[in-house]
Each structure stands twice: as C-alpha cells, then as structure tokens.
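What follows is a short report on a single structure.
Every protein chain of the complex appears in place save one, which is left out.
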Amino acid sequence: MAEPHLPERQSPLEPEYNPGSHGNFEHGVDVILSETRLGSILQLAAWPGEEKRLIEVIRKVTGLALPDGAGGGVNNGARAVFGFAPGKFTVVDEAEGLAQAFAGLITPAIGTLTDLSHGRTAIRIAGPKAEWVMAKFFAIDFALPAFPLGAGRSTNHHDIFAQIQRSGADQFDIYVFRSFARSFWKALCHASEEVGYEVQ
Amino acid sequence: MLITCPYCGPRDVIEFTYQGDGNRERPQPASQDLDAWNAYVYDRLNPAGDHNEIWQHSGGCRAHLRVVRNTITHEILSTAFARGGHKSADNKAESRS
Amino acid sequence: MSPRRTETGGRIDRLRTIRFTFDGAAYTGHAGDTLASALLASGVTLFGRSFKYHRPRGLLSAGVEEPNALVTVLRGEVREPNIPATMVEIYDGLVAVSQNRTPSLAWDIGAINQLGGKILSAGFYYKTFMGPVIGPLKGTRFWMFCEHFIRRAAGLGKAGAAPDPARYERMNAFCDVLVVGSGPAGLMAAKAAADQGARVILADLEAHFGGSANWSGETIDGMPAADWAQRMAVQLAGNDNVRLLPRTTVWGYYDGNTLAALERVTDHKEAAAKGEPRQRYWAIRAGTVILATGSFERPLVFPGNDRPGVMLAHAAERYAVEYGVLPGQRIALFTNNDSAYRSAVALKKAGAAIVAIIDVRGDISNEMRRLASDAEAELLASHAVIATEGGKAVTGLKVQRFDAMSGALTGDERSIHADSLLMSGGWSPTIHLASQAGAKAGWDPARQAFLPPKPTQRWIGAGAFTGSFSTAEAIAEGRAAGLQAAGGAASSAPLPVVETLPGDPDPAPVFEIKAKGKSFVDFQHDVTAEDVRLAHREGFVSVEHLKRYTTLGMATDQGKNSNVPGLAIMAEALGKPIPEVGTTRFRPPYTAVSIGSLAAERFGDLKPERLTPMHDWHIANGARMYSAGLWYRPMIYGLPGETVEQAYVREARATRESAGIVDVSTLGKIAVQGPDAAEFLDRVYTNMFSTLAVGKARYGLMLREDGLAFDDGTTWRLGEQEFLMTTTTANAGKVMQHLEYFLDVIWPELKVTVTSVTDEWAGAAIGGPNARAILASCVTGTAVDNATLPFMGIVHGRIAGVPVMICRLSFSGEMAFEVYSGAGYGTRVWEALIEAGKPFGLVTYGLEALGTMRIEKGHVTGAEIDGRTTARDLHLDWMLSKKKPFIGSAMMDREGLIAPDRLELVGLIALDNRALNGGGHIVEELDEANPHDSLGHITACCYSPALGKYIALALVKGGKARHGTRAFVSDPLRNRFGPVEIVSNHFYDPDGSRMHG
C-alpha cells in the first residue's frame, strides 16, 4: 500500500536552526551540527527469546546485519539500526515508509513495531570536538573503545531522554523527543560555541 | 554512585529511579487477604547493610533491575534484570540483617 | 622595614607588569603573582579582619588554606566574595576589595568587639539575649531585636544581586587513573600510569604543576626541582592518553569512585574567549584514584600568633622562592620540627636576615644546628615565643625558656626585634578526599598527625599524603602507585635522584605555648585556646561538640589550620590521647566551590521547554502562554483590551454557540501493544478494556496500589493488539513508569510493550454544535456522520493531504472530536481546521476556556485527583468493575477510604454573583474574624457563560448530602466571604445530549 506523496514535515528546530558558522569559529570550526530529517524512525521490540528472529527480519528489510551484544548497531549512511534496550531496537531510514516495509513481518509472535518518525528528532554532531561537546551533556564515556562505531546508547540529560548512535569516528546521531528537540538544540549550540560550530 | 545495568553497563545514579524494597511479594490480583496487601503496599524491610532493591534504569534502557546494595557503604554487590526472576539468588539482605 | 620584592629569583615574569587595584588603590605586580604575593611585594601586610573580634590580620599562608586574607573580587557589578588572596592570580584590571570592615581595613569600628574580651567567649550567645519573660519584648522579640544587629555585624563578604553573566559548564570524564596533586609524587604517578597506556587525568589546584618542587629548592636528577617538574609536565602533555587539569581542585570523593573537581578556566584572565566557561565542573569516574595531595603545615598556638607578619614558615619560603617576595627583612622562626630550618636557609639565601630560630625542642640535631648557622641565625633551643609585639604588623617578639615535656615557661623574658615571625607546628597530611571516601583516619604518634585510613574505595596514596614527607619517598611511592593503578608490574628501574637538605619528619608534640594573652587556634573565627578549654569545662568535649560549640574549624578554611591544634588542646584538657577526642570526618567540598559551577549548564536554563507542534502558531496568533510543568500551553488568545476573564468567557461561549478548537498535544500518549495488551489494560484500569471494539475509545480510570485515584483518560483500541492510551498532561511520566513497573517486575509473563508516543502525535480538539460540519468540510477519505463516527468512535482520513486519526470524544460537553496527526504535520492540520472553521466562526481557545467548560461539565482533573481522593469521593465509583480485580481494587474499601466524613466532589454557585477563588474554603457558619470549621475547599472555579454565574467545583465533607443547601465561601487570605449554594458537580447538560448529538 504505497502512500500518496506526503507534504514536507515541519522541523521542531526551525526558528532556531541557523545555518552558518557560530561561536568561537574564528579559531576554526570544530563541530558541525545538523538535523538529519530522517523519513522513518521505528522502534522494534522482540519478546524475550524472539530477539534473533527480529534481528533476522531487520536484516531482511533493511539489509543491515546487527552485531551481537547489548547496544550493538550498524549504519550504512541511508539506514541505521542499533539496540537501545533489552530486545529493543531503533531502525531508521532517510526515506519515509519503512514501517510499511516491516508490515506483516513483525508478527505478534515476534514482537511489536512502533512508528516514531514524527515523535523523535535526529540531530547529528560531527567533528574533532564532538566527543568533547557530548561530554558536556551526557554522563557516558564517548571514547571510541568504550563507545564503538555503530553502537547505540540510551541516556539522558536531566529531563531530556536521548538515544545516541556513533555513526562515525567523530560523529554521533542523537535522537530526542520532538517536544524537547528545540531546547536541546539550543543547549547544544550554546555548548558548541566554545569550540566553534557550523550548522549545516 | 554507579550502577551497572546489565544492558547499558555502569551508569551514574542520576539515570536511575529507586523503586524500593525488592523483597516485597505482591499478592495474587484477586487475593482478598488485606493483611498481605497492607504488607505489600506499606511495609518495608529497611536493613542497615545489604539490601535487595528494585531500580529502574529510567534514564537509559528503562529496564527494572534487582540490585543488591549495601545501605551503609553504598557498595553495589550485584545487579540483574528484574524480569529474570522473583528474587536475587542469594537473599543476603535477610540473612545478614 | 617591610616586605619587599627580591632583586632576582622567583618563577614570576619580571618583564611583564600587571596593574590592579585593592581597596581602590592602584598596585602593580608581575605575571605569575597571586594577589597575595603582589600585595606583599608592595609592602602590604594588613589583608583582612577576623570574624568576631575584627582583629587586623595578614597572610598566614601562601595557598588554599588561607584563613585571614579573604577578599572580594569584582567583575563590574558581579561580586565574588570570600576568596583567599593567595588563590587569586592577578590580571590587568583586577579589582579586589577587603571585607568585614567599616569604614576601612585600617580603621574598623568592629574592632570595638575586642573590648568585649572574655564576655564574648565561646558560646556566650546561648546564655543571654533571652530577654524578659513578660511585657512587649517577651517570647522571641528581644532576641530578634538583638539578632538584627548581630546579623549585620556578622558575615564576611557581601554577595551581589546582579546576575552573573559568566558561563559555567559541566564535563563528564572517564579515566583509568585520576592523579590528584602534581607534586613529585603525583607527577611520578601520572607518568608511570601513562607509560603503561592508561587513560590518565592529572589535576592540581595550583596554576603550575610541581607542588612543593616549585619552592623546595631541592634538585632532582641534577636539575632544580621546579625545572624537573616542568619537564615532567611537558612530557605528560605530549601523551594522547593524558589530560592535564591545572587550576583544578578535586573537591569531592563520591560513591563509585566518582570525583568532583572544579577547574578555574578563566578566573586568571582579563576576559573569557567566546563560549569559554568561567569555571568547568568535572565529574570524573576513575578506575583508580591516586591521592598525592601533600600536606599542610600547622601553626603553633601562642599569644599574639595572629598578628600580621606571623606566617607559616613554608609559606614564607614559597613567597621567596616562587614569587621573589620576602615577607620581612629581619625574620625569626618558631618551630617544633626540622622543616623550619630549611625555610630559614631558603629565606637567608633570598636576602633576608634570620635573627633567630626558636625551637621548643632541647636536643637539636647537629645537622639542624649546621643549617641554623648556615642561615646565620641565633638558635634558641628549648625556647618558645610567648608574645608578639606591634600594632597592625609585627615589630618584635618575646621569648622565654620552655620545657617541651611539661610545657613550663621559665626564666626571663627576652625581646627580639623582628618584622616577621614564621612558625611551623609540624605537618598534617591532606587526607580530606580519603576521609570523604568513607573511612576514619588514624593518629600517628611519631608524625603527630592523622594519616589516611585504609582505602574504602579504589584509591592509592603517595607522598606526603601518606605521611612520607621526603621528596625521595614521594617519588618512589608515586611511581609505585602509578604502576599499580595502571596494572603494571612494580619497577626496579632507578628512580630520579633527589638532593635535599636533611630533616627529621617527626615534630615534638608541642602545639600550644600557654602564656598570657589571646592565643588563636582558629584564626578566621577567633577561637582561642581559652575557648577550647571553656568548651571542656562546660562538657563540650567530643570533637563535634567542640566544633559546634566554639565554631572551631567551621570557617572558610574548614579547619585546615586549626583542626589538629584544637584537638590537641582538648586532649590535654581531658588528659586523653588525641585520637580519643575523636577525628573529624571530612565532608565535601575540600575547598569551597562556586554555586555557579555546580549549577553548571543549568545556570540560567534550569529546565528545558517542552513545545507542542503548533507552538509557534500560538505565539504568532496572540496566545498568552501558560507554563504547565515543562510544557507551554495557550492560556487565552486574548483580543486587544480583553481581560483574562473576558477572553475565556468569549472563547467558551463561542465554542458552545458554534465551535472552538484547542491544542491537546500535551496529553500523555502511550502505545500499548502486544497479544496481552487488552488483558494488561483490564488489570491497570478499574473498568474493562478487553470488551472494547477495535475502532472505539473508552474513558478509563486508574487507581494506585493503595486504592486512591491515580489518573484518568481515554484509551483507543486501534487494533486487536494495539491501544493508544491517553493520560493527563501532568501524569504522563508517572503513568508510563507505573505501567513499566508492572510489566517488568510484577507481570513479566505478559507480552506487552508500552512506548511513549506523546511526541509522535499532534492533537487538536474541535468541539461545538458546528464541529462536525467543519470537519466534514475538510476531511477526506472518511465520513464523519453519526453512523460512521459515533460517540467514542475512531476513523482514519486525511486533512490537507496528510493522514489523520479522528476520535469523537468530548471534554467540553459539546459534540467534539480529537484530531490526531503526525507531529510534523500538526501545524498544517491545525491551520486547515482553522481555515475550514472560518465560515462557522470557529475560535481558538486556551486552557482557561477548556477549564471553564470542564467545570461546567463537572469533569475532574489533577485539582481533584490530587493523590488524596478516591473514585467514590469523585463520584466515579460507577467505573469500578466488580467483575475483575484491578490495581487498587483490594485496598480501595479500607475503613479510612470509605469514611462518611471524607471530602466529596460537589458544585458551588456563588449566590452573591461575585467571583470565587481556587483554594477558598467552605464553612457552614461565616466568621470572618476567626474563621473555623472548614468543610472543604474550592478546587476550580470560573465564570460560567453557559449558566451566567460564578461557579466552582469543590471537595466538601458530606458531599452529595449537601446538594441544594447553602454554605459560605470563607477565603480569609483574599478576604472573600459570601454565600454559595452546594449543587451537583454536573452543572451543564447533565444527561450529555449535546455531545451525543
């Protein structure tokens, strides 16, 4: 059932989204901030014991093979998946309609699918000081050995819950609740001023 | 204080919500034994020493954990998913307190 | 003569002159100076006034333990009070002022307190100021009258009201090894750990790494120790796995090897760079901590020991060697141990005359005698200082023969002319962090000091911290600690070679010289040896009683100088050894930390703002916003000149007459999915959900485990195994945790997932007689007529080209619909509805009108479900299923929850046609002068356009039984009294004909 073409979604960041260089950029831009505006953000959950079957469905639909282990994940540019809780995975796609691709495959025997494409906002931070800026918010270890490429983490900054995937050696994708996204974005920009940042 | 979530690894206590005494047994839903309900809702084992507790990793994976923690030193002796079973294998809190 | 800058020497940059002011006078110093060293170099000896007696005080120390020289640093209007001058690095334009003096530091009227002398002894205030038992000053009045003046006299610096424009930041850090302190022990530890490949953080509270190496005058590996330290620091800086944190005080040792540190990032700079924080608060999770925090030199307690010019010996050495400043020209030293001899040699070398070394000990080693003669000092063994002379600066001192065993003074007094008196009472390891980490310190009778306890968390000690006071020991222990912390094997490689002056680390057990005059133990708080003995006499003998009764150790230096001497004096009074008096358990912080640093990134930004998808539309269209928890919601969309009441009455009336629309996106929404979802909801709600048909919604009520009402809302069955639960805005998070708890802990066998989807959906509720017509004109893909969309039915369609889900339910009591769309389309759908509503006069309404219409309908919200009410209290007992157990069912009928005198929900109508107030109480008999016998209170109130009356909901004893009776509103807080009629809470359209259509 192909959806008819849908209009563009409104970004929650809009009035505060100011492309260009900011902060202490005269000394170099050390992080780049952007909203990735993904078409699909899904939560997939498997009943205990059904995780392997769910992972197999994810591979079939997205072509992404999840590595073993808690918080494991993988990212191929357009699509990404990572575990964020026992038996639970976030699967994203640049394109809309990923939920329909899973329709019928996540059977009641396996688990559930919840579409959060509107409810979560994806923010990317990239650059040599990405770890430094992230450490201002989250009490988790962002060093590469502790937080490997592709891996996912669930954490929070006070009231703001976040899922984070490392999508590059010095790049993180942060998923926050849409209603909090603007506040978090403002705080992220503020914290990035020290190192100089560019909004793309 | 750091609590090692079996899924997320060691995390700061700020990510967790305390859900109290983990030794309590909820009566069967249809039970009319008011004493048992009262004990479940109101009474707490409150030892000075090792204690079985429930914590939720509310700022992380949101799983509930069974944690054995010393209430005097705050040392955490073990953590496990609450889903795993009803009590921690070695109910130290009751034997030591 | 006075202090002066030496011609050469010191680690300051003599080519760079820095200009600053102190108490309005202009001074200069050099780059590398502290405010203390620069002022001392300019001849300043008077730095502050003490707390109680306002005695003139000079520098006691050169570091973080300074109790006397506290200043306020000004940055424009922003004030930073109580900063030790020893910790202020000067910069061009620095403005510092002295404190606790009127009108000036030199002439302070507060000094009159010194005349109070013995009346103002420890704890005197507990014994007086109680005032008369009768008359106008009875009770607390006389005390409060006195207190008014006491408060103004007390206090040190002044805080400001101007908001601090600086930025503060928190940084989360992780490392294998955290090294605290960068003296020779810390440097060796950091190097050894780093060489093993460990992630290392090295923190030191000073601006430069090196600790004692910077002023010890020793050589390490053939080079001056300071150069050796610098070379080590440079080497460490070159390692990727090492983070160096200068100007960083590790102040707290918390559970789980979590340490808190404060980095002063820009305090020493004229201005911060763009985005640069003033201070950075490091929360460090360390695998192992190496405590190489060194030790403090202790003062000696003798009469006049607080006169400006009396200083700790090592501090003078530091001023001379590190800053090129001599505290005096003619220096005398008073000691109970060997370390002062090295100080004497250093000061002599820097150009001062050493007039005497007064040592309480009789048998002085030949090595020390040689050092004394190197310093060309007269050595007075078995002597003690019994007085100092001078006004606001030392001009001389008196000594007498002293027996260290008995403490007896004998023989003639002798005067010595000196402009500086240096003292050394032995050394106390800086064990604060180890003590914070959880264990009790142990007394070492040889060192006459408390040594660190056995570790209760993962730390290793090294250097003077452990009582190993020599640099050679520090270097060996540092390397061993670093290797151990990083998991490396012990090394037998040769250690750096230290060349130093000789010295025995053990002092004589002499803390106090008992002679006539005030001998200070706690300098800042003016606690004297006599005060300690008074505390003993009155029975305040345990260490905590001593502290609390005399305020010993409660000053800004936290007892760093006074703790051990105070205990020693009490121990002597009790005739017990020192450890039996007790040891102080140190608590965070090690040194005072700015409140701004702790608030960090939340300073000026306490809580995030939660915004609905239509937020910007509301602002652009004149909504006045209401802060509800973290959310912002429209309160009214006021027209020019309208009052709040006029606006909500217009909005509510227009809704009832035609149609209105309100943003309901903030309602909590939880996806409840899985094969057991219906069963789960049956257990969670008081009423049945398994019987709900797909495509229908039902109003549900939840109780807490204890049987009281918890939350309510509608839940929609979207599929056989898929529900969308809505909760009240305020309780969304609590309900989510409640559900998760039961699924995870109580009923893990249920196959259900719950997911917060509050933010996934934008919600608009459109209600009123024309609501259906408006919808019909803009919805495609579905009909919205009564057959297709009956009451509590759900349909899917499109508005403005985007998918929407519409449920026909009503909070306003009108024919109403909730329209949900993906949040990214929220504004688009909202605008389409507004456009479609134009022909019908659709109004946007806010929380006030929403509240008005719900009061008219008698629906409950958080004001009534306040955690103390039951379903019966709220007349919701019809929702309590008798067919199944549910959470709270077993507990809800206990005697206290069904008692006849409980508060019950009723409606009220103001009979005097005046507005009622939320929180007003209800009484049977009005007594404005002495209100009494409250029956209950108003939970919500409004002007009802539908009834043309001021109405309210209230919780009132007796409830229904009072319907139709008269009572009074009694609101003394707002002086609102008047008659009301008690009626049913269902004011308007009680049989629901309007919403059923």
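Order of writing sets the labels: A, B and C. Residues in every chain begin at 1.
One rule holds for everything that comes next: contacts are C-beta pairs under 8 Å (C-beta built on N, C-alpha and C of every residue); 3 or more make two chains touch, one makes a residue touch a chain.
Note that contacts and distances are computed from a predicted model.
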Among "Secreted protein", "NADH-quinone oxidoreductase subunit H", "Sarcosine oxidase subunit beta" or "ABC transporter substrate-binding protein", UniProt-listed name of the chain not shown: "Sarcosine oxidase subunit beta"
For the chain not depicted, the shown chains it touches: B, C
Option touching the unshown chain, where C:G160, C:P509, C:P579 or C:P675 are the choices: C:G160
Identified contact with the non-displayed chain, of C:R231, C:K440 or C:R548: C:R548
Selected residue (touches chain absent from view) among C:T6, C:Q558 or C:N770: C:Q558
Sole contact to the chain not displayed, among C:R19, C:K607, C:K960 or C:H996: C:K607
Residue, one of C:Q196, C:N241, C:T258 or C:Q484, that touches the chain absent here: C:T258
Residue numbers in subunit C that touch the chain omitted from display: 51, 78-82, 117-119, 121, 124-130, 133, 138-140, 143-144, 147, 150-152, 154-164, 166, 168, 170, 252, 254-255, 258, 260, 283, 436, 438, 530, 534, 537-540, 542, 544-545, 548-549, 551, 554, 556, 558, 587-589, 592-596, 598-600, 602-607, 609, 626-628, 704-708, 863, 866-868, 891, 894-898, 917-921, 923, 930-934, 937-938, 970-974
On subunit B, residues whose C-beta touches the chain left out of the figure: 1, 12-14, 17-18, 20-21, 34-35, 38-39, 41-48, 51, 53, 55, 69, 71-74, 97
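As a working rule, only the chains that are shown with their structure count from here on.
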Chain centre separation (subunit A, subunit C; CA means) in Å: 32
Inter-chain centre distance, subunit B versus subunit C - centres from mean C-alpha coordinates, in Å: 28
Subunit A, residues touching no fewer than two other chains: 139-140
Subunit C residues counted as touching two or more neighbouring chains: 283, 285
Residue numbers on subunit B that touch subunit C, as the complex places them: 1-2, 10, 12-13, 17, 19, 26-27, 29-32, 34, 37-38, 40-41, 54, 56, 58, 62-64, 73-74, 76, 82-83
Contact set on subunit A toward subunit C in their complex: 3-4, 6-7, 9-12, 14-15, 23-24, 27, 43, 45, 47, 108, 111-112, 114-120, 135-141, 143, 146, 158-160, 177-180, 182-184, 187, 190-196
Sites on subunit B touched by subunit A in the complex: 6-9, 11-12, 14-15, 57, 59-63, 81, 83
